[in-house]
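Apart from one protein chain that is not included, each protein chain of the complex appears where it belongs.
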Amino acid sequence: MFNMYDFLNNVVIPAIVYSNIYALASIGLTMTYITTKIPSFAHGDLAAVGAYATFYFLYFLFGGIKPGSVYLAMPIAALAGAAVAYLSYIGVFKPMIRRGASVTVLMIASFGLHFLIFGILAILDSIAQTVYGWSTRNYSFSTGEVQIPGLTQSEVTAITSSVVLLLILAALYYLLNRTKFGVVMRASIDNAPLARALGIDVERVYAISWLIIGAVTGIAGIYMGMIFPVTEELGWLRLPLIFVAVIVGGLSSIYGGVIGGYIVGWSMVLGFNYILNPLNLPPEYQLAIPFAIVIATLLLAPQGIAGLIAARRRT
Amino acid sequence: MPLLKISELNAGYGKFHVLNGISLEVERGEIAVLLGPNGAGKSTLLNAIAGLATIYSGSIVVDGKDITRSSPSEIQKIGVGYVMQSPNNFGTPNIFPELTVRENLVAASVGVPQDAAEKALEEALGLFPKLKELQNRKAKFLSGGERQMLAISMGLMKRPKLLMLDEPTAGLAPKVASDVFSAIRSIRDMGITILLVEQNARKALEIGDRAFVMVTGRLRYSGPAKELDEEKLGRLIMGQ
Amino acid sequence: MIRDVLAKTVALVIALVVVGALAFASPLPKDVRVLLQNIEVYIAIYGIYVISLNLEVGYLGLPQFGKVMFLLIGAIAVGGIATKLVLLIYQNAIFKAMGAYPLAKISDYCMYYQYSVTSLVNQMLAQNPALGLGYFLFGVALAMVLSAGLGVLFAYPAIRLREDYLGILLLVSGEFLRVVTYYATPVACGVNGAVIPDPFAWALGETRTLVYFIATSAFLIATFLVFDAIGNSPFGRALRAIRDSETAAAVFGKDIVKFRIRVLAFASAFAGLAGALLAYYFDYTILGTYLPIYTFIGWTMLILGGLGNNVGAIVGVVVYYIVQTLLDIYKNSLQAVLHADPTYLAYAIFGLAIILVLMYRPQGIVPEKPVKTIDLNKVRERIQRKIK
Partner (left out) sequence: MLEIKGIVKQFGAFRALDGVDMTIERGKVTLLIGPNGSGKTTLINVVTGVYKPEAGRVYFHDDGKTLDITGWPPHKVFAQGIVRTFQIPQIFQKLTVMENLLAVARGQAGEGVLNAMREGRWAKQEEELAERAFEILDLVGLGDVWDRYAYSLSAGQMKLLELARALMAGAKLIILDEPIAGIPIAQAHAIFQTIRDVNAKGVTFWVVEHRIDIAFKYVDYVYAMASGRVISQGAPDAVAKDPKVIESYIGG
């Protein structure tokens, strides 16, 4: 018998939360890719930076995490993510791109960066625990979610994360399509040699896009922290799935990445409820479903969702 | 004082030497045409002026300012507009295909104060009424002639003193090409000096005041356009 | 065999003998020797792993971001398949002692009595060194065959695609295989981890380490010899040509897909060998631990040592373990200063090192050398004499 209440609680709510998290993380990775052509292995770490910034800020302010307080910290998470992303671009990627580094070399540099950020976060985490007694390891942000009477925490998170995702998408849409900077940024992505010839400082445009990438991913880190334990591995462990979302989305459009995130989130939850559970397969297999999807995507439509949409438009 | 003065310029791309000791002057308010066979280095000369090629020695002075070592954006600020060939030597078109006509013009007005940019935009759309109708269409859906008109308008957005055009009529039907030529004349009448690279030498010499002929990276002729007849041009190009 | 390759191999043998002597038969304090012994085995195993990675990355320019998959396959071959074979061989004896057939209900075996069964099996294997050796070689060979096959299979969807797609696909495939095998208890006891019978159960204590040291060193030497020989051959030259310009290589008749498949199969086989050795040496394996991080540790070693040079690959492994060991030795004092586990410091240091090497010394510690097939100087002289 179909039970609406179970369906909402076991399928819709978790699917929305997962999807929003992967969508938020995919926005940044897609932007990294379309601006500077780097499938960055350090992308997940930007989310971890956002999560840790939230922690330290809230512990510094309140000595702990109070209901609703993560939203107070959201600007800090965005700022921290933006700062680290900006430094990565200016300090590592920009000089390497200027020297003509190949995609593979940039990918290796990005995992060097992953090691670096990951190591620093872990050390800071230990210091926070041993010196200041802040128990940040394996903590969850769920207690920092706002409380709405009559709704469970998951339901609230499903709503808030959707609102945040929509707000970010609206802001990005406005920025890209309604501001001069947005036009310049799209121009730099579309035809960089011409942009340079027209006197656009393409590197500066990319640097600003990295600020945006870091800010959005830092915010994604807060929501990751609501359902996964916060450690320095918070983002890194999600990275393969973020890659899946981005590839399925087509690596060429932010909105494609969001759709990819939704495909990852829903396929995992639906697969868990309607394939794994009835067949008595271990729940961890839900990770394998998006992996299977990406392998199928590469076999059948390497250009992903965005490619399919573009192809339809052409015909 | 000439608007553009190039002295003993040697330039190319990295290891690839293209220009050998080019010296030339373009006066204010004239249309100078640059002719020569493919591979003579015409586009490279324009790229060098725009700051997009490697300069080994020599100097480029625009409006009394030495721009030999300046960046592309500095050169634009001094007043050099550049409409590249399409596709250019980076393999890209001279417009932004994914942007609308209007957005293309906005992108080309980077660094111009808001009100001046809006004025320039209206002016550009006034120069080519066709573009005004199409201003919200993505550039990739424009015809060849419309694309060239858009590219020329983009070159005008910063109100340059010198506008360089690289083969603006390549691949266009004769009727469309002559529209482009008359547009070039009206741009000159706005007081903008023009340096034009053209395949269609006959047409170019008709509208040009001064002509240069380049062959294999060297300047072979420099003088009034009227004095360059076709026979002479033919001999220059054929290397005899 | 090319003289240059032979000379390098001999140098490697001498180096291994010297450190072996230091570790097993020197007046050094016991704890120092034990430390050395362990590091040596790891260096030998990771040496194989990184040399095979070098053929893919350094020679062919293939973005092998799924390398850990083959350590995993090695572990499956040993802990999942070869182990079961031994259990099958001894099943009657086990039944007599424990009252159950281990393979009859695998989940019970994994959860309740795999330790006691394995210690029983080890006692029997200690009496039968020949069977132990056969079981060891079977596991190794199986790991190599499985790795070669699966390596090609998993790369196939993207083998014609751009480097970034291929790299990500390999990474994701590794994760796919890890998740699927880890949570399938019958493969290698899932979350419990599989206890692996010791093929050299007859050797005890330091002797066991010595046996492993000799075995892994022998494999390292063989691997080095094979990879350096094919690197310094027309084959190795063709790979580098493809790496430098796929367009030109294709124009001159090189079938790029075919070369990619050959290299993937060959290199994966040896990475699988490394995985099998690791599993045997550790005599225990949890498939869930084969995380992408080990791919990147391999890359770190290779980048530091020098891409495109097999000596560099080994140097990179050695440097990595020296830093790691120093951090281990000063662990406590570092911990006091840092207020954190020095392992994390290692991550940060290696991350920074990769970035700095890529930016300021992309050739690594030992730069790539031209392919040496025959003595070209001699040919040159001969021709010049002929002209005169």
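In this document, chain identifiers A, B and C correspond to the written order of the chains, with residue numbering beginning at 1 in each.
Operating definition for what follows: a residue touches a chain if its C-beta (ideal position, glycine included) is under 8 Å from a C-beta of that chain, and two chains touch if they have at least 3 such contacts.
Quick caveat, the model's predicted, so the values are computed rather than measured.
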| task | In the full assembly, spell out which visible chains the left-out chain is touching. | result | B, C
| note | Out of B:32, B:105, B:219 or B:233, the sole contact with the unshown chain comes from B:233
| Touching the absent chain when the full complex is considered, from C:95, C:115 or C:252 | C:252
| note | Where C:46, C:70 or C:266 are the choices, the one touching the absent chain is C:266
| request: Please give every residue of chain B in contact with the chain that is not shown. | output: 12-13, 15-18, 20, 37-40, 169-171, 198-203, 215-217, 230, 233-234, 237-240
| query | Footprint of the hidden chain on chain C, which residues? | reply | 1-2, 226, 229-230, 233-238, 240-241, 243-245, 247-253, 262-263, 266, 308, 368, 370-371, 373-374, 376, 379-380, 382-383
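Keep this in mind: only the chains that are shown with their structure count from here on.
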| query | If you walk from chain to touching chain, how few steps can bring you from chain B to chain C? | reply | 2
| query | Which chain wins if you rank chains by how close their C-alpha centre is to the centre of all protein C-alpha atoms? | reply | A
| field | Gap in Å, rounded to a whole number, between the CA centres of chain C and chain B | value | 59
| chain A-chain B separation of Cα centroids, rounded to whole Å | 44
| remark: Contacts from chain C onto chain A in the complex sit at residues 57, 61, 63, 65, 157-158, 161-165, 167-169, 171-173, 175-176, 179-180, 182-184, 190, 292, 296, 299-300, 303, 338-341, 344-355, 358-359, 362
| List of chain A residues in touch with chain C within their complex | 37, 39, 41, 92, 95-96, 101-105, 107-109, 111-120, 122-127, 130-131, 232, 240, 243-244, 247, 282, 284-285, 287-288, 291-292, 294-295, 298-299, 302
| request: Sort out for me which residues of chain B touch chain A in the complex. | output: 50, 52, 72-73, 75-77, 82, 84, 88, 90, 92-99, 103-104, 106-108, 110-111, 154, 158
